[in-house]
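These notes are about the structure you will find just below.
Every protein chain of the complex appears in place save one, which is left out.
Let's look at chain A:
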Amino acid sequence: MVATVSDLTPREQESEVLLKVENVELRFGGVRALHDVGFEIRKGQIFSIIGPNGAGKSSMLNCINGFYHPTSGTLTYKGQPRKHMRPYVTASQGIARTFQNIALFKGMSTLDNIMTGRHLKTKASLLENAFWFGRARREELEHRRFCEEIIDFLNLQHVRKTPVGTLPYGLQKRVELGRALAAEPELLLLDEPMAGMNLEEKQDMARFILDVNDEYGTTICLIEHDIGVVMDLSDRIVVLDHGEKIGEGTPREVSNDPKVIEAYLGVQEQESA
């Protein structure tokens, strides 16, 4: 099914396209991870990418944040087509992310991890920082305040000083979200934010995602296996299978699409039966 503008709610039609993905192809030697994938993420959306294991979801995310470079096809972010952009450049353009297998700085405290997220917001020079001069110090205090807000927002006060390597899984996921938020991203990529969580933790995380979207207006692109969660959260969903797009639309449209049901939801139902 191909997306048309009429599928979108009035609010979405008005908002501009933040990221446009066109005909993206990604190959590793002979392996084709993505083939002719295209979609649009609009400002303020919660956009989900779903699909069975190995469908190419994480590969897509890695293309968006610059870890991978598409073999062919184009990514247009904020109206600018881009090629071979490195992760630190995409980060500086407002793309932040979390990882499927938590990638935190394990030896550092929660606060330090989140402070690292402020990296690009710091303007004092290397030398000033090295010697902790006036401007560096003032800036550090401002960032510290901002990070404390995030800590409050995510209910992480009690583990502020704890090395994150020692925290339980659910909390680590939350710290990772906090680090991404610290960058004040325009586009937030979440790679399975609820994987391995219990029901209560999932509910918490879902609430945080909705709050981030609501309060900061952050556009969110999300990969998630829990179909229930995806259906509840998403404004729009794209379905991948074997590296190809097999469906796109609102949660309702996608869940009624026979191709999607066959490739993904069908399997799910058999498993639970």
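Following the convention adopted for this analysis, contacts are C-beta pairs under 8 Å (C-beta built on N, C-alpha and C of every residue); 3 or more make two chains touch, one makes a residue touch a chain; residues count from 1.
Quick note on the criterion: contacts and distances are computed from a predicted model.
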Check your understanding: One chain isn't displayed here; going by UniProt, is it "Branched-chain amino acid ABC transporter permease", "Thioredoxin family protein", "Cytochrome c-type biogenesis protein" or "Putative molibdopterin-dependent oxidoreductase YjgC"?
Key -> "Branched-chain amino acid ABC transporter permease"
Review point. Which of these, A:Lys20, A:Lys43, A:His119 or A:Lys259, touches the one chain of the complex that we don't see?
Key: A:His119
Review point. Which listed residue, A:His35, A:Lys57, A:Arg97 or A:Lys202, touches the chain dropped from view?
Key: A:Arg97
Check your understanding: In the complete assembly, which of A:Lys106, A:Arg138 or A:Arg207 touches the absent chain?
Key -> A:Lys106
Check your understanding: Can you list where chain A touches the absent chain?
Key -> 65, 67, 86-88, 91-92, 96-97, 99, 103-108, 112, 115-117, 119-120, 122, 124, 126, 129-132, 136, 140, 179-180, 182-183
